[in-house]
Structure formats: C-alpha cells, structure tokens
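Some chains omitted; the rest stay in position.
Labels run A and B following the written order; every chain starts at residue 1.
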Amino acid sequence: MSTHPVHLLVSCPDSSGLVSAMTGLLAEQRINILDLDQHTDSAENWFFARVAFDLAGSDVALPDLIKLWQPIAESRNMSWRLHDTEQRRRMAILVGQRDQCGRELLWRWEDGQLDCDIPLVISNHPDARDHVERFGVPFHVLPVSREKSAEQERDIRSLLEQHNVDLVVLARYMQILSPQFVNWLPNRIINIHHSFLPAFAGSKPYHQAFARGVKVIGATCHYVTEELDAGPIIEQAVVPVNHRDTLEDLIRKGADLERSALVTGVRLHLQNRVLVHGRRTVVFQ
Amino acid sequence: MSTHPVHLLVSCPDSSGLVSAMTGLLAEQRINILDLDQHTDSAENWFFARVAFDLAGSDVALPDLIKLWQPIAESRNMSWRLHDTEQRRRMAILVGQRDQCGRELLWRWEDGQLDCDIPLVISNHPDARDHVERFGVPFHVLPVSREKSAEQERDIRSLLEQHNVDLVVLARYMQILSPQFVNWLPNRIINIHHSFLPAFAGSKPYHQAFARGVKVIGATCHYVTEELDAGPIIEQAVVPVNHRDTLEDLIRKGADLERSALVTGVRLHLQNRVLVHGRRTVVFQ
C-alpha cells in the first residue's frame, strides 16, 4: 500500500497542549502519523516538533488541511513549514578543485540515498568535469578572480534561479559567498568545513591542526550564515590521529570525514529533520 | 517552580490516532507534557511511546488519571506501565570478585546520577566489602558452592524481598541465575557482559577475543533472560584494540567499557527509557 508522506516542522514558545493540538487535528481528519518527534528546550522554554503524516489514507486535500492548521499555528505563535514529499527538492552542488565531497554526493544520489533532483554542478575550476558528467549531471564552470568575484557570484545565482534550485551545497567550494547571496537562501546553503568547528575556522584547517598537534581531527557540516564558519551546525564527525600522521595523512583521513559528515547533513536536511534556532540546530534522527 | 514528573510507557499494535488519544487525555486534564517520544516499528507494525508529563500543574490525582486512561489503553490493546518519579526505585547490586562495575555504580549514585535507593550490595566474595562500605551501603556476603548454589540463590532472593528491591544489577557477578529467579523479576535484572554480544558469549570473553585477534572489543548491558547472554540489549560500548594489547590490556580497557555501558544501561532503565519487545529494545534517549 502506497503512502504519501508530508512533513510538518514546528518551532514556537512552549505551552501546554501543543502536541495534542497538532495530533488532534490529524486524528480528526483520520490522517495517520508515521513519525512524531518533539523536543522542549527547557533552558529557552521553546518547543520543536517534526510530524511525518500520511496523506494517502485521508479525504482531505493538503491545501484544505493547511487552512485548518493555520489558526492553530497562529494562536500558538508557531513558525512552521510543511514539505510534501511528492515535490522533489532541487539541489545544486558547488565544488572547487578537490571534488571528493561532490562526487560522494553524486554517488549517493545515484544510489537513491538522497531524495532530490540535481539539475547542475557548478565549479570555479574545470577539473571536476569528468567526474561529474559520469553521473549524467550538467557541469558548469564559472571561474573566479579577485576582481570579478561579484560578477561570478551573480552568474551563479542566475544559473541557480534558472534551474529553480532550492538547496545549495558547498562541497569544498572554498569561495566565500556575499551576505546578499547567503540571505537569499537562509538555512538552505549547506557547507562542509574541514575541521571540528569552532576549532580551526578559516583557511587551511588541516595545516592549523597539524601545527597544533591535536590528537583528533574533524569535519563540520553547517548552514552558511554571513559570519564565516559560524553558522548552525548540523553534523560533526571526528577521527583520532597521532604523531605518525603527516599533513597529507590528515588531509586524506579528513576527506573521509568530510564526505561522511556532508552526506549525513544533506540527507538530514532533505528529510526535513533539521530545525534552526539561533546558532543551534535541533536534528530529529 | 517544582515539577512532579510521571512517566508513561506504552507498547501496542500500531493504529491511527494513538498519539492523539494519549495526548488528548492529558490536554483535557490540563497536564503539561515534558517530553514525548514515539516510535513505530514498521516491520512489525508495532507502536511504542514514552510520555513524561507533569502532575504538578494539574488538579487530577494519579489514581483518577489512571481510571481515565484504562479504557483508552484497553481499546488499543496496549501494554503500558506508569512510573511516578516520586516513588524512588530500590536497586540491589550483585558483585563478584572484581568489583569495578559495582564501584562505578556506587560512585555515580553517590554523585546523584542514579535516581534510586541502594539498600544493599551482595557478593559471593568478601573482597569488595571495603569498597562498598565506603559509600555507606550495607554489604552482604553469600558464598556460593557447586552443591549449595540453589540454597545461596534462595538466600539472595530472600534478602532482596526483605529490602523490597525492584531492580537487580549484576555487576560482573559471574554466577548464572536459575530460570525461577530470572522470571521473578522479568526485565528487571540487568547484566553487564564483557564482550560485544553475540560475539564471545559465555565465559572468558576477553580470552576468546584475544585468541581470535579482533581489532575491536566491547561490552554489552542487557536484561537477563533464561537463555545465557541472550537477553534484550540495552547498550553496547566498543573500543579499538591492536596487536600491542596483551590479554591484560584487553581486560583493563574492557573494564572501562563495562563501567560505562553498565552505568548507561542502568540510568536508562531508571529513567524509564527502555521498552522490551521480543529480543529487542526500544531505548528513548
């Protein structure tokens, strides 16, 4: 029997009866709950929830359900969003010269692990072309220079708009985006940084980690905000290292972490499991 | 403002409206939900939930709430249990000659990390006396011999009954309990086994692991059932090892895993976060 899952994400001040209000509406409409996750941040007195429900068994159409939902949401000061899983997301990948992270995403996507379309990959270098086109995905090169960075960013945005992209993944893209660009897609630009942030923000984190002599390295998947490497963290992965590891070993081991943390973060986003609250995330797993 | 948390655990065949039925009753009684966790096992079509709610803000008394709850539970074929956190659990620890796991529990308990009373520790060896009595907990020695094992077990049970114990923790106790004993406290006897089960069940798991040349060792915290080392697993912890690790190193590193996995498992049980379903557990964390 087929299902038609819809995901509802809610964030609001905590008050009593919130879960009951949400689930009561669904019960009235004879809509089955597939999965419900709820979290109350007692320090901030804030409520978060994710409900996956099945529209297949119900007579009510989604727009009508939303009409019934809106007054409930308003009365509780909810921010909420709803994602009909029959509408596939459109994800663009931006890669730099090292394309392992981009390739990993394409591989997982080809294997059916990422529920989205990938209309294009953009790079400022031509090197990744062969690796990308193997997957049947169009590859665009938009070189960047110090003088023309604003122009290049405008071209990227225009390409993304043209392809109706609603999620941008920076897979070791290594260029800093302007605040205008970042604010165009709030909480919809995902970056992988090659350190366990906030340690070693900025450039050359493996060099920094090597010089500091750390015994653990990491990778951080986070939403991009105006402040560099300071956006809400979705996922972090770590691995022990020791004195035998050269800088090259750190880079190699770290590349595995980057691939893994980025794929996990992107999958969680696509499954509507991530709620941002200030600089923190609630990740319903 | 003080709270009066009550934990409700539910396990039943899945059907629509379950969450709504549970939370609706609480909303009607103006009872605030502190935490709600729900899981549907889609393979077995089974529903599990844990609701922590606050009785402090409500006019209804717990017995009256239960009366309102019972018809709902019956109509859905629920098995359920409810734990009023104002009733402290009474936990007994059984230790053998190596008492690190027992000491770790006592330490955490003294630090306020385990929400229970510990009326006694029982051992078949006198060695742990000093370590136990440091914590102000009575220590009983009931030696065991091949011929008198049934008698010794009877004495243990009688001591436990005398102290109204409702949770027994085998902290490297190393004696096999009879089916009668096990069935007396179903899902209320917790054991720590010093391997990542099902590998190396039975005796001398570190010796087995050393001989097999594994690169990872583990510890398993599980409920005790009639079948040796085969009960539902609550928690497992693992750590890498290598050829430099002698048998003694495995035992030392493993002891840390045992302590950690046992404390975690016991804490989860005391917080009413564990539901058993067949040979598997649902652990709401």
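Everything that follows uses one rule, which is that a contact is a pair of C-beta atoms (placed from the backbone, for glycine too) under 8 Å apart; a residue touches a chain by one contact, two chains touch by 3 or more.
Nothing here was measured: the structure is a model prediction, and the numbers come from that model.
Asker: Given 2 placed copies of the single sequence, give me the total number of copies for the whole complex.
Answerer: Copies present in the complete complex number 4.
Definition applied: only the chains that are shown with their structure count from here on.
Asker: Just how far, in Å, is the C-alpha centre of chain B from the one of chain A?
Answerer: 37
Asker: Can you list the residues on chain B that touch chain A in the complex?
Answerer: 16-21, 23-24, 26-27, 30-38, 40, 57
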